[in-house]
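Here's a slice of the assembly, chains where they normally sit.
In this document, chain identifiers A, B and C correspond to the written order of the chains, with residue numbering beginning at 1 in each.
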């Protein structure tokens, strides 16, 4: 049991804003919002001490639907914004949320380096294998033969990106996959991810009903992983390279040191001058 | 480092031997040239001069080998498939020992090492080959290399050894980009 | 000698220790009560390349190099032609060189300078552990008449960590150099008498001064990616921030660094990055985010030769356009420019203050010639500028992040303040922060973001205005030093000018500029760009007299006071 012993101060609903999502009815992102707010309630966090940071995309609209602090930044840059915030304000709980396009395509470099740097952030990638916001182009996780975008009329011809394998190779220490169709399971993983010190990577399969209608099948194909969480990177690598992308659970927890500079003054600003005096 | 450990140095045909010798001398000359140029670029004209001089000798030797090979059809050997002891041609003074402030004595010591390796290579071939003509040529080349070693020894004697602080550069590096 | 200063060039191949000798000379001059400036130039090699140090010492503050050099000390002639354009010599110059180094290069011989070959190598060889640069330092000690004990003290401080033997050899070298000069016919080049130092003096580079200004202004979070010639700001800041409870993060690229500081500032910590042209270009999208989300940040751009990778080690002012106009959309922000090495501190500190006060990104322009040069300056006066953000009180109700206030500045909540929860947004938004594409919201937010910059009172800091002559010289940044000196020379000839050196480039200060120009009938614009960027900017925003000339030249050679003076004279 990882849950709080006592009853949380705020209900999940209290973490939602009164601004109604513009998401398509049926979009998986609704469930992610619900899982996130449940997790925040479970963690018993004060609203003012939480920040949700995102980039641009349908998924990246999520901060506005919460009642905590947040930043809806620019496409692909959620992770550095969050990194700056967390390093400067280690007292806050910082959740980063966005899409597969935002996170693996334009934001790929920050993804690599966030895994490696290991700042205490929780990263929720609402992966629908498509750019929802811009009318359905292929994203890095789109299957190679998906030919429904005019930009890639015969499919991308490119093997899809495997975010968790890359996260592991890049040094991530908490690696999980969830499914938006299982909001309580997802809430639980988010709760664990926030509690995990350092960077936590949570891929959430979150269907795009508009541009990837076949993702409705996830209801039947997504399943719990047939392994328990490993703490061995070599085993995790072996497992992830063979994984079909549909099994859920916390797949790996590592123990690399976290990046958290001390912010403790040891001298006054005036003292800095001494180096210049002739 | 080699990929395929071979029966090192065992060379039984004249063509194969000359191919090795030609590459050895060419690479020696190319290497000296590169180092000499690099020293010139880094404002060490004295050492640059020494290496460019070595390069000249190397080119001469290569010409000699080429002459010996006239009329013969030397095989093409990919660089990594020569029968060198450690994968690299023996007379190449490796760039990674270089320093922009190195002094002539040090430069010549490196050249000396290369010449000794070349000698060892030829001597090794002479000792192991089954072909008398190859043995003859290898012995001749080995003798030449020992002559180089001797000459270099005399050359080195003319320079004082590098002082303790030879590589001390008080200034910070530049930041060109 | 131009009036009361002495200009010295020292050249030699890497390893000879040119920079060390030059720095020691500057230190010694400072200790002896003089002011001074030191710049450098070097070849494309990382190590072992040819190097030249340029010094100008004098009994008054020195803000730029002179037109020419009084003395050149050439430790060798290797590749010295590289500096031909930079080391201007004439018949009155003296060149000390090694008698055994062969003939001097053509351009040096053609300059008419007096060549004084001395047995440098030979002398060094005879000194155990002797080094050319210490001998050179000795030559210059002798020539300038700096007190031997002061120079000795500086040498001792610099070499003591290398052990007594090295130190002794160094001191012996200095003495030997002085002896060589004493024994030769070289005309002396004395540094007058040193003025009494009223206040403590500093030996500081522009990059260090900018760093100090930032910390004084309140910066406690820095994220950056190394780039020439801005890296020394970061090198100074990393350990310094740590001491005062801040932190510097080395980011994976400039996209990360700019967004990290936006995140840090969103969290309430005044935040900064420093870069140069190519890095600034990569940051433009996110600087726009800071504009739209009203997140204060400071970006220092140490300009170098452009376009593209350009000439990383040389100075130019050609990032002016991108700094002023490089954001997409209507994105009002602040652009400041530091006018001198010491002013890097003032301008940086003021810029932090403005950013925080106005919740806006400030781009601070300095350049390679300010950033990587060192000067001896009077300790700057303490400044009252500290970044202070207007914030809502804890427990506020009905908080609206982007409320339409009269000043245009809306109180900014920071995480941790209950009741202040809001979502910062780069999408156009309503006062609450919620996305809106409505006409009224767009206009209202555009108006407010422009208004806050327009209504703010920037006081006298917007520019330095000196003199009231009919010929106004309008300039910016590192051109200010040469212009000021040219004005002084003109004054000596009885030509009255006025100097207007802008510190605040954007927003434009129409009224103040008009006032500064009152009574001037001619304008000379001085800048270091190829396409007259500053002139075009002035034209776009200010009413200028018809009688106008532009002295504009790209890098890498700095604008010299004499060039400006010639323009003034020719026009008077």
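Definition applied: contacts are C-beta pairs under 8 Å (C-beta built on N, C-alpha and C of every residue); 3 or more make two chains touch, one makes a residue touch a chain.
This structure is a prediction, so every number in the text was calculated from the model and none was measured.
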Displayed chains are single representatives; whole-complex counts: A x2, B x1, C x2
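Just so we're on the same page, only the chains that are shown with their structure count from here on.
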Pairwise touch network: line, ring, star, complete, or other: line
Furthest chain, CA centroid comparison against chain B: A
Interchain centroid distance [CA atoms averaged], chain B/chain C, Å: 50
Separation of chain A from chain B, taking each centre as the mean of its C-alpha atoms, in whole Å: 57
Where chain C touches two or more other chains at once, by residue number: none
Interfacial residue positions of chain C with respect to chain A in the complex: 27, 30-31, 200-204, 208, 212, 215-216, 220-221, 223, 240, 242-247, 249, 251-253, 255-269, 271, 285-286, 288-289, 293, 376, 379, 413, 415-427, 433-435
Touch list for chain C against partner chain B, complex: 13-15, 17-20, 42-51, 76, 78-79, 129, 131, 133, 166, 228-229, 231, 309, 312-313
Chain C partner contacts - residues on chain A that touch it in the complex: 19, 46-51, 53, 56, 63-64, 67-74, 76-77, 79-89, 91-92, 109-110, 112-113, 261, 263-269, 271-273, 276-278
